[in-house]
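Every protein chain of the complex appears in place save one, which is left out.
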């Protein structure tokens, strides 16, 4: 890198204009607001931040948010792989419609999803009544939160994995079969490793989305402190009471944990790609 | 059901005898996996969708339509459409500029720039709203100055627009960058050697090549912009008839136990979402070759 110019010379026009728009908007919309949060945290001081975060109720909310987001992403990893496989490899009437329906969680506003899931799984809702017969309560419990998080993260793994499945060289699967491997052995030892990097990307996206999710969760959660209160809701509560510093402290904690998680996932991904030989 | 499985086999190559292809699962396994996938999509996606319309129409069409006709509902619908109409061109302009910068020039720190553009995807919408409140709120340095000069941002429409632009920030750029990388720079360079000006190159060479990807990104952006809740909830102040968007109104109505009104508003928003979904699917079918979504890894 040393010795190369900062920008390679090129006859292509529009450098100043495109760089100007990009950097200006990036700064105003994304960087300055995030910097404001970090600055606020810096002036508040690590000790004070720790004091805010180190309360039972905040710990409970953070733990709940990250734990349920992880389980929801895990469910979506497995179900997303299944869905991607069925939609790419099998043909059945209505496949196109089902394929389009997978995107619905992206298109449907989260508040709409929230009230719809609540209506469906509340004790007097269609599925809620069914569950109640087995003595199982879904809405207003952690199950309800998990359900909402599964809903918002559903498309990620499917959409990242589908194009990879479509590109698999059939001869590789045939090679495995000619070498005597059963279909299950081929799926586990040949196909799954090929899908792993894309599936991991989808998992990370679903996880990031679920950790910060608010709209679809608050309706179905019941929002009982220590039990079904998610971390983003704590921020909203602090803001409504104009406790900007406490809200900022929880926000910084969430931001840091999210980034740490994404960093770990990216590292795993780089390692797994390197193992495949294409760096 | 077994008919459709044999149909599949018939399509992949006539195999009148009952031999199984080396690269296919057995019919019972296919059937089981297909049913599992359909059941999952049915319970997780289709059932909530159906519920929205069923609850909206619980007291008939008249009640649903009346609830959408009142003053607050009308103002919420207008506000949401306005915010979307402002946020969309801002994001499209940013997306095009960023994609041009990243794909037409070589410079240091490009990977960092791409990471920063993607940043809003890994920030909770609530935290995004919080950031905007901290930067532009009345008791911040910048916000205080703006309020003093009669231009409040938080608890006003500019804040809602800013929050919406934040959460939809990467959509257009992420669609355009892979497509423009794949198309390379040769066509633009050719146009330049033929004496075309920069703008002419963009309008006559680049834009026609990326128009479907641009539309695709714009659709994703629109769907998210109309439905954004968390970030807007934090910055809007939820003033009825003034800063309450459609999703915020849904929350207020729902918390007041006005189920039909809440679900009617939800159904209106869902109908808009379905339209974008149909347009998006059509685009995918017609212009698969030009969209990045089909090769995203």
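To keep things simple, chains are lettered A and B as they appear, and every chain counts its residues starting from 1.
In the analysis below, a residue touches a chain if its C-beta (ideal position, glycine included) is under 8 Å from a C-beta of that chain, and two chains touch if they have at least 3 such contacts.
We adopt the following convention: contacts and distances are computed from a predicted model.
*Asks:* Suppose you had to identify the omitted chain by its UniProt name; would it be "Monovalent cation/H+ antiporter subunit D family protein", "Lipoprotein LpqB", "Succinate dehydrogenase flavoprotein subunit" or "Sulfate transport system ATP-binding protein"?
*Replies:* "Sulfate transport system ATP-binding protein"
*Asks:* Going by the stated contact criterion, tell me the shown chains that border the hidden chain.
*Replies:* The omitted chain makes contact with A, B across the full complex.
*Asks:* I'm checking contacts with the chain that's been left out. Which of A:190, A:237 or A:262 qualifies?
*Replies:* Residue touching the absent chain, from the options given: A:190.
*Asks:* Just one of A:35, A:74, A:131 or A:175 touches the chain that is missing; which is it?
*Replies:* Result: among the candidates, A:175 touches the missing chain.
*Asks:* To test your reading of the contact rule: which positions on subunit B touch the chain that is missing from view?
*Replies:* So the residues of subunit B touching the unseen chain are 13-17, 19-22.
*Asks:* Residue by residue, what part of subunit A touches the chain that was omitted?
*Replies:* 169, 171-172, 174-182, 185, 189-190, 193-194, 275-278
The rule we apply is simple: only the chains that are shown with their structure count from here on.
*Asks:* For subunit B, which residues are in contact with subunit A within the complex?
*Replies:* 4-5, 7-8, 11, 22-26, 29-30, 33-34, 36-38, 40-41, 43-49, 51-52, 55, 90, 93-94, 97-98, 100-101, 104-108, 113, 116-117, 119-128, 130-137, 139-140, 162, 165-166, 169, 185, 188-189, 192, 197-198, 201-202, 220, 223-224, 226-230, 233-234, 246-248, 250-251, 254, 259, 262-263, 266, 269-270, 273-274, 276-278, 280-281, 285, 293-297
*Asks:* With touch defined as at the start, can you tell me which subunit A residues reach subunit B in the complex?
*Replies:* 1, 4, 6-8, 10-15, 17-22, 25-26, 29-37, 40, 79, 82-83, 85-87, 90-93, 96, 98, 100-113, 115-117, 119-120, 125-127, 150-151, 154, 159-160, 163-164, 170, 173-174, 177-178, 183, 197-198, 201, 205, 208-209, 211-215, 219, 232, 235-236, 239, 244, 247-248, 251, 254-255, 258-259, 262
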